[in-house]
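Just one protein chain is left out here, and the rest sit where they should.
Order of writing sets the chain letters: A and B. Residues in each chain are counted from 1.
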Amino acid sequence: MTSESRVSRSDLLRLLTEACELEHGLACSYLYSAMTLRQQPEIEGLTSSQALLIRQWAAQVYFVASQEMLHLAQAWNLLTALGGTPYYLRPNFPQNSKYYPLHMRLALEPYGERALERFVGYEKPIELLKEHAFAEDLVKPREEDGSADFRSVGELYGMIEKGIVELPEAIIGEPAAQVGPDLIDFPDLVRVTDVNSAIEAIHRITGQGEGTQQDRTDCHFGIFVALLAALKDERAKTPHFEPAHPAMTNPATDTSEAYGAPHASLIQEPFAVDVARLFDGLYSLMLRMLSYTFAPCGAMDLRRTFGELAILLMATVLKPIGEVLATLPAGGGSDRTAGPPFGLTRHVLLPVDANSACILVAERLSELIAEAETLASFPKAPASFGRIVGAFKRLQDLLDGARSTKVEASKIVK
Amino acid sequence: MTAKSSIPTNETFDVVIVGSGVAGALIADALSQDDVRVLLLEAGETGIERQDMVLRWAQASVKGLGTPYTPSDPAKVPGPEQPANENDRKNARDVYYDQTNSPEKYLSTYERRVGGSTWHWLGHTPRLLPNDFRMESAFGVGADWPIRYSDLEPWYCKAERALGVAGDDAEWNDVHGAFRSQPFPMSKIWPSWSDVQIARKLKDVEISGQQVSVLSTPSARNSQAYDGRPPCSGNASCVPICPIGAKYDASVHVKKAVQKKAVLRERCVVTRLEVEADKTVHRVHYKQWDGLSGTAWGRIVVIAANAIESAKLLLLSAGPNAEKGIANRSDLVGCNLMDHLQKAVLATSREPIFPFRGPPSTSGIETFRDGSFRERRAAYRLSLGNDGWSRAGSPYNDVVRLVRDESMFGADLRARLFHDVSRQVRISCSVEVLPNPENRVTLSDQVDSFGVRRPAIHFVTEPYTRTAFGPALDTIAEILRIIDASPVSVDRDPLHYTGAGHVMGTCRMGFDAATSVVDQNCVSHDHPNLYIVGGSTFPTCGTANPTITIAALALRAAGNIAATLPRFPVLPAKAHP
Partner (left out) sequence: MKKEIKDQGHHPLTVPADKIKGFLRLSQALTACELDPVLAGTYFVRGQQAFGAQFEALINQFETLTSQVRTPAFVIRQHIFPDPTLGPIAKAILLLWYIGAIQNTSTGDWQIESADDYYRALVWDAIGAHPPTLSNGYFGHWKYPPEM
């Protein structure tokens, strides 16, 4: 496909799914590294000054991750506006560098200079790419099939924007199906109802990622550049300064899963494996709820409830479990800690029917709570695990509360 | 940026600015943009690195507003937050202000350092309301400003962009008629869990016949990376210091100004201004910390030293050509000192609301900031606290009580502590004060540790303000009832209030030289090249935190300064002082 020929709707949908996979993969990468940053200075002998720095760095990376999630949500809105549905699959880690034309190796790595250099590369705007360490890989065009060729995330969105502008009647999705801040806690989420709002949405994404030619400071690229410099500074002062737990790279609980990637690091210590599986189960449930919120035909109240639940799950359960995993020994002779695998496994989408969807979520949540309670009762369970169970139960209460206000099954968005 | 004894002490600049707080910093930056030669004089210093200030505060046994900012030599720049003598720390304010003849104590204080009091402000930036600018016309009280809300509105937008203000456009457009012509530069600071619960319960509720809504408070606090500073991560320490610079402080614009070649001289205490025969004020005399004296000469001189210090300086400069002080033919310099007077109501909610997280306040109730009642009594603004009963010493006092009085320990103590503290609620009211010429700053006969006369303050509240506390507390009581929270004992005495840190008045703006100090462009009526900026110039104060209004006025004044600069010739080299 050359740049002359117009991009079709199915081309656009496919490009957007690539964008979704990328944003999703980036979000997980960033989250992983943030979760490995140390939290208990008194145990690990860090000074208060270092503790302050580390938590400030963690806050910045979590912030960037939250914006990637916003970008993913925005891409879902774009998909629905074009007549598609939200796409949240992605290859498991580590991702083959040849998987995208981008040639970026997406990986789960503990916070450190290598991870930060990688992050700088992901967000780097095209004209600065030549200076980058991974430049060789990053600018190599793909030889295989005739799919679109892009060398940076910014270019990918550029192609999507051009395609939308040139496609007659691009926006065919129902406006009421679009998700705005009233349905989920993303204050800057744009509802895509016409070509202008589609362009606005795309510009926001690229502005936050690689910035603009005039200003590269406040975007993700600028933030990671600054974080990398700060880490190097601190290392120059204290050579053995280690802000992160020694978590594995690309942990997995099972390397033979359907979406599994070869070359993952297997977690072997049984307790850590169970906690990692719990993490993956929660992660998957969260994605299914988000998918319901963003799909064009769910019941409005339930879309809102699942949106709230998914965010609460992420903030109050997934995040602390991920952080616990970064402290648990991986076992199997490794000197590393486990880390959260973000493993996507086989599952079904939630049904459109509100009652059925609630039943599935409530049952799955109960199962996961039961698993968590069991794990919390183990002697080697860290103290925070009990609290995580508490947060979990609060989610269950929220869901029960929403169900008891009689969500009408027939309240389907027209 | 350290002051050296060998720096030139007789220099000429296009503009000399006294004070590097938010007003001085913004003006220095705006002017330096256009190759105007600016000197920024600061009595205080830059101090140590931010992180070190945080650690200094963390390890302090007594933690106050000024704790992170202890000057390297406090005797050189004493102030209401920094005593010359460390033993006076707990009553620094009373050691500095001379209030022996004051019926009530003026309670608000400020910092004398590069960046000024914005280092420890909360960061809230609600605008003044249209009626706040026309109190006399609308309600027959106070005074009218010589400008309207609509005159200042475009400058509010610019100020919000300069400071980096986060807010919600949908919520705030047209609140009490305050229209917004530009969106906020950033989307709002997220409300706290507590705010959300309260807002839910107050939905569709009316109190005193008015719809009560909870609005996110616009703040100069980043909700995303902005201007090279990170987003807020909820360190909950805005007052007194943001460890990461997500909250704006004026050192931001001081740095920008210096990058654009403005000259910053810190540790220079300005002691006197001098009037020329032609009524211009060009000479600014200062004394450095090391004892050496200096004089700077400016084509235009800007006084930006906060309402108390600016008035003090103008009065100190009395002499031939200026018997009552500089810019004081009206005899109003120092008069009409104002503050916002506050009361906090502490309560216990039925359900946990998880305080001590996030900025100390993220939402408020703007409903009662305007209305016809202002003919009879003051307006008030309500803010929802996220900081539990910290004003009463929580959470430390709670642990002490449970351990000492109830002999609790172990898991029981932990559970009980969580149970009690997680339910701590605070709702505060902030009441406006009318300008009153009797509320004034004069010069004490006593000098401070640097040999400069201390500010003497006379302050008294009027029935207009005192009678507003009752309705404000009643409203809070009603809100607490609706949200199922029970107040701890409420002090209804109108003489028991706290200061907001909003030092305003003393050099007010007006059309008439007989009843004001500066004109609508912040130029002294008496001296064509003398600007006075900042909270000093407010004729009335409404119920809004003053900083964004100060910033808007400063940017507007900078435009005027640039435009009028050509009128004032560069001093010929021969005539150098």
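Here is the rule we use: contacts are C-beta pairs under 8 Å (C-beta built on N, C-alpha and C of every residue); 3 or more make two chains touch, one makes a residue touch a chain.
Just so it is clear, the model here is predicted, and its values are computed rather than measured.
Visitor: Determine which one of A:85, A:316, A:355 or A:396 touches the chain that has been left out.
Guide: Of all options in A:85, A:316, A:355 or A:396, contact with the hidden chain holds for A:316.
Visitor: If the hidden chain were put back, which of A:13, A:59, A:156 or A:325 would touch it?
Guide: A:59
Visitor: Using the document's definition of touch, tell me which of B:232, B:284, B:305 or B:541 contacts the absent chain.
Guide: In the full complex, the listed residue that touches the missing chain is B:232.
Visitor: Touching the absent chain in the whole complex: find that residue among B:192, B:367 or B:439.
Guide: B:192
Visitor: Write the list of chain B residues that the hidden chain touches.
Guide: Missing-chain contacts on chain B: residues 52, 54-62, 70, 86, 190-193, 196, 223-224, 231-237, 241, 243, 352, 354-359, 362, 386, 395-396, 399-400, 403-404, 407, 409-411, 413-414, 417-418, 421-422.
Visitor: Which residues does chain A use to touch the chain missing from this display?
Guide: Residues of chain A in contact with the hidden chain: 39, 41-43, 45-52, 55, 58-59, 62-63, 66, 185, 311-312, 315-316, 319-320, 383-384, 387-388, 390-391, 394.
Following the convention adopted for this analysis, only the chains that are shown with their structure count from here on.
Visitor: Need the CA-centroid distance for the pair chain A / chain B, whole Å please.
Guide: Distance between chain centres: 41 Å.
Visitor: Flag every residue of chain A that touches chain B in the complex, lowest number first.
Guide: Residues 48-49, 52-53, 55-56, 59-60, 62-63, 67, 185, 187-188, 208, 217-219, 222-223.
Visitor: Applying the document's contact rule, which stretches of chain B touch chain A when the two form their complex?
Guide: On the chain B side, the touching residues are 51, 54-55, 58, 187-188, 190, 223-228, 230-231, 233, 243-244.
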